[in-house]
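All protein chains of the complex are present and in place, except for one that has been dropped.
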Amino acid sequence: MTVSVQEADFNVGDETSRLTDGNTDIGAVVTFTGLVRGGTDTNPAATMTLEHYPGMTETELERIEAEAHDRWPLAATRIVHRVGPLQPGENIVLVIAASRHRQAAFEAAAFLMDYLKTKAPFWKKETDNAGQGAWVDARESDNIATDRWQNPSKTRR
Amino acid sequence: MTVSVQEADFNVGDETSRLTDGNTDIGAVVTFTGLVRGGTDTNPAATMTLEHYPGMTETELERIEAEAHDRWPLAATRIVHRVGPLQPGENIVLVIAASRHRQAAFEAAAFLMDYLKTKAPFWKKETDNAGQGAWVDARESDNIATDRWQNPSKTRR
Amino acid sequence: MTGTVKLMYFAWVREKVGMSSEDAQLPETAKTVADVMAWLKTRGPEFQAAFENDTVIRTAIDQTHAQHDATILNAREIAFFPPVTGG
Partner (left out) sequence: MTGTVKLMYFAWVREKVGMSSEDAQLPETAKTVADVMAWLKTRGPEFQAAFENDTVIRTAIDQTHAQHDATILNAREIAFFPPVTGG
C-alpha cells in the first residue's frame, strides 16, 4: 500500500525506512512534507480543514503514482495525505520517491506534488480564530507547475 | 549547528522535526537522503569508506549552505554527511531545505546536493568482498548538474 | 432504475447546495455534464447560487475527472466541486 489518506499524522523517518529497508538498489530518497502554515498577524489561520472525495482520491493518487513510475526509474514511491482538522505546524502531505540516482528521485517527487496539487480531489478550508471559515482558492502557479511536465521531450527519460 | 560531519547514523524524521518544530512559517520541507548501493553480482561493493578533509569540509558545507540561503527564501537548512566505513543500505548524506513554498525547498535541496557533490572534500573508496579497494571516480554528470545553477537569470529568485 | 444517478457535491458547492450527495432522476434531455448543471440550476435558489458561475466548477464522472462536454451515458456517479486545493 503506497497511497494513504488518513486523519493520523505520519513520520517521515518511519515512512522512509519502510521504503528503503532491505533494498540496496536505492541510492537516493527525496521526501516532500507539506505543513499547515500559521497565518499573518492580520489574518491568522487557526485551523485548516481538509475535505476529500473518498474513493476518487485514492484512485487519483494511485494513477499519479503510476505515471511517475512510467516516467522515471523508481524503486519505490509513497504518498500520505491527511484529512480532517489540522493546526498550524501540523503535517498535511508526504511524498517520497526512491531511485538509484538523485535526479530521478528529485524530479519524481516534484512531479508527484505538482500533480497531486492540481488533480487529487482535496479541498482546504481555513477557519480563523473568530470562527470565520473560507475555502482556499486554487493557485494559478500550481497549474503552471503541472503544465511544465506536459512536454514529453523535456521530462521523459 | 546546521552542518554535521559524523560517523554516526542520522534519522530523517528526527532531523526534520528539529528544523520545523515550533516554526509555523514553514509550509514545505524537502529532504534528500543518499544511501550506499549494493554492487552488481559481478562487482559487489562490500564496504564504502568515506574520507574527508576535516576543517575544510565543514567550511565548504557552510559556504554552500549560505549560498542556498542567498538564492532562495529558506526558513532552515541542514546538512549531515557521514564518514568512515559504511555498508550497502546505510545512509551517507542528508540534506534538508525548508521554506514557505515547495518550489524553493525543492530547488534548494537539489542545489545543495549538486554543490556538495562537486565542492565538498569527501572521497569514497569501495572495497569488494575480496578486500580489493578502488577509489570512486568523479562523475562528469555531477559537474553538469552543478553547472546548471551558474546562470543567475534561471535560478535566482 | 435506469436514469437514476448519484450526484456528489464537495467543498463550497456542497455548502451552497446544502447536501453532500443525492440520488437524482435526470431529465432524458441531459446528455452531458453541462446539461446536468443547467438542469441543477432550475432546482431552486441554492442550486442557482452554487452553479451560478459554473465555468469554475470541476466535475468527475464515476470518480474520474471529466470536462463539461463529457457524455454522462452510463454514468453512475457525477461529482461537482471547486478546483482542488490539496497538498
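Things to note:
We call the chains A, B and C, going by the order they appear; numbering starts again at 1 in every chain.
We take it that contacts are C-beta pairs under 8 Å (C-beta built on N, C-alpha and C of every residue); 3 or more make two chains touch, one makes a residue touch a chain.
Note that the structure is a prediction, hence the values are computed from the model and not measured.
Here the chain not displayed is in touch, across the complete complex, with B.
From the options B:3, B:29, B:96 or B:113, the residue with contact to the unseen chain in the full assembly is B:113. In the complete complex, the residue from B:69, B:100 or B:125 that touches the missing chain is B:125. By the touch criterion stated above, the residues of chain B touching the omitted chain are 34, 50-53, 55-56, 59-60, 81, 92-93, 113, 116-125, 135-139, 142.
Following the convention adopted for this analysis, only the chains that are shown with their structure count from here on.
One finds 22 Å separating the Cα centroids of chain A and chain B. If each chain is reduced to the centroid of its CA atoms, chain B and chain C end up 48 Å from each other. Touching of two or more other chains is recorded for no residue of chain C. Counting partner chains per residue, chain A has residues 34, 113 touching two or more of them.
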